[in-house]
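Have a look at the structure that comes next, please.
The complex is shown incomplete by one protein chain, all other protein chains being positioned as in the whole.
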Amino acid sequence: MLKGEVIIDEALCQGCGYCVKFCPRGCIAITGDKFTPQGYLLPTVIKPDECKPCGVCAMLCPAAAIEVYKFETEVVA
Amino acid sequence: MGERMFIEGNIAVGWGAASAGCQAFFGYPITPQNEITEWFAREFPKMGRIFAQSQSELGSINLVYGAAAAGVRAMTSTSGPGWSLMQETMSDMANAELPCVVVDVQRGGPGGGPIRHAQQDYFQCTRGGGHGDYRNIVLAPASSQESCDLVQLAFYLADKYRNPVVVMTDAIIGRLRETVEVEKIEFGPLPDKDWAVKGKARHKDGKRRIVDHSGDLLRRYPSYRALLQSLEQKMKQMQESELRYEGYKMEDASLILVAYGYTARVAKEAVNMARADGIKAGLIRLITAWPFPYQVIREKACQGGKFLVVEDSLGQVIEDVRFAVEGRAEVHLVSILDRHIPTDGGMILPDKVFDKIKEIQ
Partner (left out) sequence: MSQGGRLEDAMNEEVKVVTKQRVAGRPKLLVPQIAGFIYCPGCHEPLAARAIAEVLEKLGMGDRAIGVFDIGCNSFLLGMLDIDAVLTPHGRPPDMATGVKRVYPDNIVFTVQGDGGLLSIGADPLLGALTRAEKITIIMLNNAVYGTTGGQMAPTSLEGQVTTTTPNGRDLARTGFPTHAAEMIATFRGVAYSARGAFNTPKNYMRTRKYITSAFQKQMDNVGLSFVEIICACPENWRLSPIDSLKWIEEKMIPEFPLGEFKNVDRIE
């Protein structure tokens, strides 16, 4: 069950790689096969299941291209 | 009935600004305008208004830019060398469409120049002074009373057109002590300064305001051309509606003197002497040095008039007169070189102008 989700807006991302470097669990990588519309190399979340949504990737993103969400499952009844 | 005072032009500038609701003054020491800065240092704190001495004239004009951007009436005063340091920001304020008033109490130039009177900043004041296409309305008081009244007019015109206005006096008008009636002049309503920055909380719509001096960079105008068209439109309106001059004995005049400030008073004296001698002389006294009265001069030229420009410089106003007559009439000059003594204390005197009138008529 995914604990969190990292969404990188490819319209804003400039492929600087800070998110790749600063993710404490190495969940993000620039695989080199995906490009942003502007032609930058787009980082992708390669290990989504290990993402403990801490939000560091979003915090250090100069283009403010990353949104991070946390999933919480609640037992209602 | 205003309050009557016996004060110098520099002091009259202060009372005029206060009457006009000026809220902020920033100044830096430079002779011969120090009395203005010192007046604001004494009086504005008492009125709960803002005074600060800046670190330079670059500082003064940019402090004014800040206060004007915040939506209050703001001004500074200086003299030639300081006025030169202000030109970049004057150009920026034309782009940013920021109202303010700058008083230039002219002194000798170029460069260090004597600290006494002269009229050598005419070009710099009337041609914008800084980089790019823009103009400022330039008002030229010729007395302490006018120093008080034209500063009030300057604030009104600055807000009306959202553009700086220059009040161009000199060390004589500035230091000449005369009777002045200080009275608040009503010029009529003006739109609210909704564009000013105050913090979003102070805006009715809660939306941010941006004051910038690069009109197209941040899309204040859709394009650079749109910005320029707007500025051109503004300059046309100023020229059409804000021209002011005094015609003295002009009805039948065939020899017309053109002057502003203290040399206009000398010229008026010379016109009286000429008239007493049967010479049909008249005077056009510039109250606005810009807009310039091209039309009336051209008309007089077409009627066969001759012109004599009287100015305390090597010849700047004369270029506008020549431009107005377009070769249709003779244009002569009594200049700074015709002062009564060669030292910086020299002055252009009425009999010198009268001699010239007799020579050319």
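We just call them A and B in the order they show up, numbering each chain from 1.
The definition used in the following text is that a contact is a pair of C-beta atoms (placed from the backbone, for glycine too) under 8 Å apart; a residue touches a chain by one contact, two chains touch by 3 or more.
Only a predicted model underlies this, so the values are computations on that prediction, with no experimental measurement involved.
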{"item": "Hidden-chain contact residue, picked from the options B:Glu43, B:Glu88 or B:Glu183", "value": "B:Glu88"}
{"item": "Full-complex contact with the absent chain, from B:Ile36, B:Ala69, B:Ile318 or B:Ile348", "value": "B:Ala69"}
{"item": "Residue among B:Ser56, B:Thr179 or B:Ser223 that touches the chain left out of view", "value": "B:Ser56"}
{"item": "Touch list for chain B against the chain that is not drawn", "value": "23-24, 26, 50, 52, 54-56, 58-59, 62-72, 74, 88-89, 92, 96, 197-201, 203, 206, 208-214, 217-219"}
{"item": "Hidden partner interface residues of chain A, rising order", "value": "4-5, 12, 14-18, 21-22, 40, 53-60, 62-64, 66-77"}
